[in-house]
Structures are given as C-alpha cells and as structure tokens.
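Chains shown are a subset, placed as in the full complex.
Every chain is named by a letter (A and B) in the order it is written, and numbering of its residues begins at 1.
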C-alpha cells in the first residue's frame, strides 16, 4: 500500500516509539515539539518533519499545517498535561481514540466507577474522617507520580497534606504487594483485546530506598517519593495471564456501557499491585499509550507470541490506522 | 523436514513458550487445559488444538487421544502439582526428559546430596534443635514460593511454624545476597550444556517491601512472603560465567552418577543467591523448564551469543526432539 497519510504527535512521553512504529508501517511522520527539544528529535531518521513551537498554546496554529496533509494525531500521556482536557477536545485533526474517555480518565471518581464495574478490585478509598492507615495520597492530575505521598499515621498525614498544592486528591489504602503495569490494545476493527507488554515503573526515590540500611532511613529523614523516571520489563506468571486478559476485556466492555457505544479504543494500561494471594488491585487506568511500552520498541515477550515481526504498541496503533484506512473505516478509530 | 510429530503440554506455567517454540520448529501442537482456561489458550495461533478437561484427573483419558498421533509430551513446573509425581510416572505417551529425576527433585534431602556432590555450595540446613537464625523455612512441594517464611529468632519461628499446614519442611540459613536463576539446557545428543538465559523472580510481597519506609514496616505488621508472580531478566558479570557453565556441567555429570546413566535431560535451573564474595549458593534445582524462561520468547543475551536466530528454551526443547527424530534417537531424550 502506498500510504499518503501522516501520523503526528507531540514531542515527549512515547513520541519516538509512536513515530518509529508509524514509519515501520509506511506512514509519513511529523512531530510537534517545543523549540528546545526540536533538535533532539531531529536526530531520528524516522521523523520526516519536526515542527518547532514556542509554547504548547501555539498548537492550534500548527493544526492548520497538519490539515494540508491527511493526518492522524496520536495522543500520549503528555497530551492532557500540555494541552489540557478541553484543548484535546477542541482538536479538529483526526485524533486516535475516543475523546469521551478523557472525562472518565481525569476524574478519579468516574475512574473508580468504571474499574469496579469491570469487576476489578481497587484499593479502598478514604475520606479524612474514615481514614485507615497506611495510605497513599494522590493529587488529581499529578503527572508521573510527582506529588504523591505516603502516610503511616494521622500525624504524618496532617503534616504532609499541608504541603500539597492541589485542593483535589484521593486517599487510597496503601496495598502491600508488587507493582505490575499491564499494557493492552483494543482493536474495534477486529474486536479483540491484546496484551502487548508488561512493565514495572522505576520511581525515585522509592526504588532506591531499600538500598539504605533500615536503621538509618529514619534519621536520614527519607520520605518516599514516586517520581517515575524509567521503566523495566516484566513477564507475569502464566497462570495469572487468563485473568490479565479477562480484565482488559471487561474494561473495554464496561467502557461501552458507561462511556458511549464506542467505548475505549486503542492502547490502555491497568496499573496494578499484586498481593500475596495473587489478586490484582488496580490503582489506576491510563487510557492511551503509556511510557512503559517504550521498553518494547522491538517487541515484548507477549507481542512476539502473537506477531511474527517486532510489534511495539506504537506500531500497533499505526497498523490499526492503516487497516482502518484500507477498510475505509478511519472514523471507527479516530475522534 | 516434514514434521508429523505433535508436541503437547498442559495449559499453565510455560505452555505458551513451549508450543510457540514447537510451532517454530515445525511441529503440530496440542494443549490440554482446564475448561476455564481453554478459551484463553485458543487466542494463540501457534496452538493447533486445545483439549478441554474438567479436572486434571481426566488426563489419562486424554492420553488415548494423544496416542493417535505421534506425540511427545513436554513437562513443565506444573506437571507434578497437577498430576502428582506418580501421575507423571504413569504417563505412557513419550515424555521429554528422564522421569527418574522426579524422585531426586521432589525430596529435598536427595536434592542436597546431588547439588553438593556437584561441588556447589548450599545454604546450611538446620533442625529445630541446632537452628541458627535468621532462617527461611520451606515446605516440601510448595509451589511458586507460597508457604515459605522468614524467621529472625526462635519466638518468630515458633509462631509461624504453627500456621504451616505441611508436616514436611526444611529450615535453611537465610543467606544475604542477591538472587540469580540460571537456566540451562543439557543435550544428550550433542553432550553439551548451554546457558540459555538468566532471570530474577518477582515475588509478592517481598519485592515491594523495600518501598515501605523502614520505621513503619514493623508497625504495619509486614511479614515477607515469597509468592512468585513474575520474572525480570538479568545478565551476569562475565567473570562469573565460567563458573556458571561449570556448575551446570557438574550437575549433569553428578546426575549420571547418582540417578542413572542417562541423568538429567533437557532444561534445568539452578536457583542461587550470590554473596558479596561472589560465590553462588544454590537454594534449589528445578529439573525442567522454569517460568523465568518466559521472558525470552525471542531469545536472551546468552542464546543470541550461540544462535543466529531467536531461541527460547521452549524452542530449544523442540529442536532437540526434532534432532532426535532425525537421528532416529527419540528414546535418548524421552522416557
């Protein structure tokens, strides 16, 4: 297929993976980046054009350029942070996925309704009145784990809550277990959920804390922080895979009931903790490509089971768009 | 080679890897799975046939079907858990490996005899009378680390031992170091031990424990548990590799002396802790494919050194069977 369509995204998060995947599928590729990041992205041969901008608020002016070509915009985890939820909704260039999901993702109450309606366990949530310690406190819209805090008791909670700038936050039970981030892809064209890959986040300083002798952690006044700076790969015990797949399918089915008939489209991630009784507790859902998929530019153990070629999530998105174009069904996968 | 042979296994543990590898080597593939897992396995295009059963006790009736084709059954870590050691021995379909090894693997005393006769260090073992703390207590036949416990002193030991259901357990010294699981493959056809890959287990809750501030671990009553829910990959310092290979070779040589003249056949794993003086302490041996190899569907850093194509342990097994058939020596690798 001669492919005259352009895939475009913003310069951050998983842009390299998205555009590498787009190029592998034969698309023209465009990146919109802040001026100080533009040169960095120009290193990569699979990016056909880098459009520099001074501020993300200049994005609407770029949109006009994008419309000169047939372009599909692929959003990632920085789109809401950079353009705002309303900014995303205003985009007129075809946008991969279903924008109605944005409202359900942003509001932690709606997220919980969605996840629980999919029969997936979540850590209990508290108000300041009924709080049971230990807890982890998460501000709304916090990006990359920054602004989260741990509190083991009331005193600690009261001290830390003062330093939080956001007036909106949730108080979750701290579930003891190990973290596991499951990356899915839902194709409405073939009506199938695929497990693309699995990662574990690498968070500073909490993932370095265990290297400090316990008798000194307190005197060193080390307080755990959860700022995500990287990812490492995982595979899951095979006996847990049927439930991992089934959770993904239930999330998609629920999204069609709760959000609209199209529901969630494309990549999403369940961010879980697995407890010693081998139960998954979902802390959050991310309704787009997550940064953990950047580990799998050349495929993951799971994608290699399904594909006889390297298949990242970024490439899977491009393939879905290509397939939609071929079938004259682009509207099925964009908004 | 037109390959008329079927490779079959049970639906769990490393079945996906085994059957993907079998298909890559040109075999017909069959999976026997409990009904509630059968649909999960039907997703995968490399599985030609999924036979659903209600209980593992129905396995003998499936065996008759398998005999209609030339079939080799490839066992994995769930075979003993599902069918019992005696159930495995009764299987009449050609069974990859040497069943005599089952007796030596199951009994921790025989395991120790075997490993130590291969000049490999093991953590000292105690009775309740001569116990020196800290220790880790492991019940016989515990699967996936469930039922293990840590005890730092007599009081803790006495409390925890009461809650253990199994009357049979070993008390091992808790060796302080880092875990390292070495995956080997011994080919009797070419009389060579290969190091296929290396992993580190991901255990809940113990691998999440270091993320909890030390001053609160005690008040939160966190007790380490060792339930394996995943794996992540490792490479070893190159100066440790000669001993890693040599340990694998000594294990095979010892197996031929202690078990029978054929000894151990195919994949096995040494589960070690490496101490700061760079010594390996083997906690256990697994005498078949281990779940950590599921990381390496497309090959590991070690398999890529040896093979110019993706080579998982599952595929290596299939290649050994194919080679044996070609040489008319299938009996050399099955029991």
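Simple rule for what comes next: a contact is a pair of C-beta atoms (placed from the backbone, for glycine too) under 8 Å apart; a residue touches a chain by one contact, two chains touch by 3 or more.
The structure presented is a predicted model; accordingly, all values stated were derived computationally and were not measured.
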item: Oligomeric state of the whole complex, in copies, if 2 are shown; value: 3
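To be clear about the criterion, only the chains that are shown with their structure count from here on.
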item: Rounded Å distance between chain A and chain B, as computed from the means of their C-alpha atoms; value: 34
item: For the chain A and chain B complex, residues of the former touching the latter; value: 134, 150, 152, 174, 176-180, 198, 200, 206-207, 209-211, 214-215, 217-218, 222-224, 232-242, 245-246, 273-278, 299, 301, 304-306
item: Chain A partner contacts - residues on chain B that touch it in the complex; value: 12-16, 20, 36-37, 40, 43-46, 78, 144, 146, 202-205, 207-217, 219-220, 222, 225, 227-233, 291, 294-298, 310
